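Excluded from the complex is one protein chain; the other protein chains are retained at their positions.
Chain nomenclature is as follows: A, B and C, assigned in order of appearance, with residue numbering initiated at 1 for each chain independently.
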Amino acid sequence: MRDVAVIGTGMTKFGSLGRVTSRELVTAASIEAMKDAGIEPKDIDAVYIGQLSGDIFEHQMHAAPGIPDYLGLANVPATRVEAACASGGLSIMHAVMAVAGGFYDLVLAAGAEKMTNLPTAHVTEALSMCADDVFEVSLGVTFPGAFAMMARAHDKEYGTNAEMRAAVAVKNHEHALLNPKAQFQKQISIDKVLNSIMIADPLTLYDCSPITDGAAAAIVVPWEDRHKYEGIPVKVRSFAQASDTMSLHDRSDLTGFTTTKIAAQKAFRMANLEPKDIDILEIHDCFTIAEIMALEDMGFYKKGEGGRAALDGETRRDGHLPVNVSGGLKAKGHPIGATGVAQVVEIANQLRGKAGKRQVADVEIGMTQNLGGSGSTIVCHILERGD
Amino acid sequence: MRDVAVIGTGMTKFGSLGRVTSRELVTAASIEAMKDAGIEPKDIDAVYIGQLSGDIFEHQMHAAPGIPDYLGLANVPATRVEAACASGGLSIMHAVMAVAGGFYDLVLAAGAEKMTNLPTAHVTEALSMCADDVFEVSLGVTFPGAFAMMARAHDKEYGTNAEMRAAVAVKNHEHALLNPKAQFQKQISIDKVLNSIMIADPLTLYDCSPITDGAAAAIVVPWEDRHKYEGIPVKVRSFAQASDTMSLHDRSDLTGFTTTKIAAQKAFRMANLEPKDIDILEIHDCFTIAEIMALEDMGFYKKGEGGRAALDGETRRDGHLPVNVSGGLKAKGHPIGATGVAQVVEIANQLRGKAGKRQVADVEIGMTQNLGGSGSTIVCHILERGD
Amino acid sequence: MDLDRPLFATFWNGVIDLEHDSINRVIEKYERLIEEGKISGSKCHACTRIMVPPRPVCRTCGSTDIEVVEVEGQGRLLTWTTIYVGPPSYENNVPYTVGIVELTNGERLTGIVDIPVSELKYDLPVTAAFDDERQGAARLRWKKA
Partner (left out) sequence: MDLDRPLFATFWNGVIDLEHDSINRVIEKYERLIEEGKISGSKCHACTRIMVPPRPVCRTCGSTDIEVVEVEGQGRLLTWTTIYVGPPSYENNVPYTVGIVELTNGERLTGIVDIPVSELKYDLPVTAAFDDERQGAARLRWKKA
């Protein structure tokens, strides 16, 4: 198994992008990533794309071959991977596996979603389909609803409260102020979160990530080839994927995700690292409670300490463990298929010193956690600044 | 890169299977494959599934983790791959890559679709979404329509005709008579094909594969581990994937698929084999013309000879190159995501001498060709009987 | 397709009579029983565990020797949420509450909670009821025990 490097990253503006296809968005993000790496389309050996549902959102399936097509490449293998909101993480992971396994020497890993074509109720319906249709969705369980039930279980067990959750939202919005590609560029307050409309009790509008259009892309090559390309490479220290039951009610613990624990432990083991070695994190904060639970499940905080950490500012950009400096899903936006790729893009850019105004000083090792459905899929990556 | 073996296969009955989820279908096919290999669910390291669209057909996305969940496994990585009707081929290929690359030691590759929930017009709409939505689908181009335009181009260039196409349908229906899991068990005649209702001129109803429910599964392990399991192993000699433009009009040749040529050539090169070395073929005959074009593009016949070959019986089970002995998509049925897996299942069973009444004698090397959209994705595998 | 009516509500009322039907249709069996006002689970004949909802393979021992059997619809409320933004199929029902209930046999099941929000609390005893307006698994409602 070869070591692997990320040598280029790209991302479109995230937001409500109007009349445009996800294919055009991926093309734009890919061009940016290729320019970053100093390569041309013809250098690409294979393409992966993470996408939740072109069919529901864009009346377009079979998204993968559309990408080499639009990049002016013919005949390059192109594969779509889907695991709900973890689709992007699997795109990166399969690109890494394809290079690590020696199958290809330069792979484009992309992710995209074009969600704002549909009204909110229909997006709610589409996202709910990532849970168990028969035993959850048919009974009216929504995606926010599933996380709201977990939030209530977490509150009972650990005394987590709405203010702690709100602190996550406030922090991530504050971070997004420094990210010109983030969907939101506005400061919010804890009061604003607490007093915004209720979506699924106890989660309010500002506990939830928005509906977003956008794409992200990364270029992956063998570590030994890294100096053939421009810029500072980033080494992929590890990758890990784990699954869990589709239905929440089939899991013994409702206060966190066993999947996150397993995927994080696998990622730490493969990299021979521990939580204390991680300088910066991008966490799947589809809802504020998700960031809290992930930090606990990954081993960065004890169970019940994740909410306090946000309230105390420990996970702010200037705290001792910066989390979601990009703005996270919460404020950068959450174009489903793009999210897992955008997390790796942010960590890679931070490690390469290319994060602009939000650059965190002296970060060498970063980690991502990408979640699908109500935690039925988790994908983690650990990245390290290379030489 | 390690050599890889297929050591177990499973498949549900294909047809209109009533009130059942694709998840239950995959579970049934997987149990059959595990029993065939003599393994238990807990032996599985990872799962791949090919599926076109759980969202459109079953109101269920995120199909992958539902499989280990239903197999009573927790936490095993599970990934859905989608490339239209080539989704199943990519499921097999990614399982093979995952084992070949040393990432996992026992992978379940499955594929499934549950299509008969929807009326025909809606299935037509869903399948059309695999072509370019903006420049083809919005103009009323259907999946049969795209192949009909290619058939007409092929007719002009090579004098192929309706009778030759019908001979493909007659042959594959005849083969399916010996396959108890095939959707159709009825003999048809050339006249019946010619006189059935027109779907997209010149393709009639019997030129088209049906709407089908079903699932298939295969168990993939390192070649060096093959004797740990029951039964005769099958060696994966090669795998190959290629893409093409989404729109037919963006391709210079309308009488065949450049993608098929490229994927087949890659597969032959990787296996160090030539067309003359192949004893048995499973070809993506979503439409009769597709089988004709594939046999030409893969190098088994010169351009323009594929139709004559069917008419002359050369590709019958008792001909010198048996093609689609399973009944093919045409008569075995075409549950989209299952198809590419079912092709590998058929070839593996033939090579292992487990094909029941339709067993072809003395077959050692077989090949599959799985097509997505109007040829925007092609996946080929070459398999060989092991020791 | 109409998102207002979830596709999966497309019921099939025919009879499958395949020569060798190896598919354990646990969902259809659950839905047939819920039409009779019964909750069901899968009983493993190898280790006797009953799982709710039913599944085709035993999570405890891996056996596929599974039968769908009726179970008691009594339990306690583990967690719940009141949903204010629902999918189109529930837009006339907002706000509505869903919750996860632990049955007396230790298994858990999600359903609509048909109890005023002010009366909801952790571990509240509940009992299964069935909505005549909906079909299949969507019929389940939790009422006060």
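One rule holds for everything that comes next: a residue touches a chain if its C-beta (ideal position, glycine included) is under 8 Å from a C-beta of that chain, and two chains touch if they have at least 3 such contacts.
It should be emphasised that the depicted structure is a prediction, and the values quoted were computed from it without experimental measurement.
Only one of the listed residues, B:110, B:141, B:217 or B:240, touches the absent chain: B:141.
From the options B:199, B:221, B:234 or B:292, the residue with contact to the chain not on display is B:199. Although one chain is not displayed, its contacts with chain A can still be listed: residues 12-13, 15, 17-21, 24-25, 27-28, 31-32, 40-42, 56-60, 69-72, 74, 117-118, 122, 180. In the full complex, chain B touches the omitted chain through residues 120-122, 124-126, 128, 133-142, 144-145, 148-150, 152-153, 156, 197-203, 247-250, 254.
By our rule, only the chains that are shown with their structure count from here on.
Taking the CA centroid of chain C as reference, the farthest chain centroid is that of B. Here the spacing of chain A and chain B, counted between their Cα centres, is 33 Å. Averaged C-alpha coordinates give centres for chain B and chain C that are 36 Å from one another.
The set of chain C residues that touch two or more partner chains comprises 6, 8, 27. Counting only residues that touch two or more partner chains, chain A has 133-134, 137, 250.
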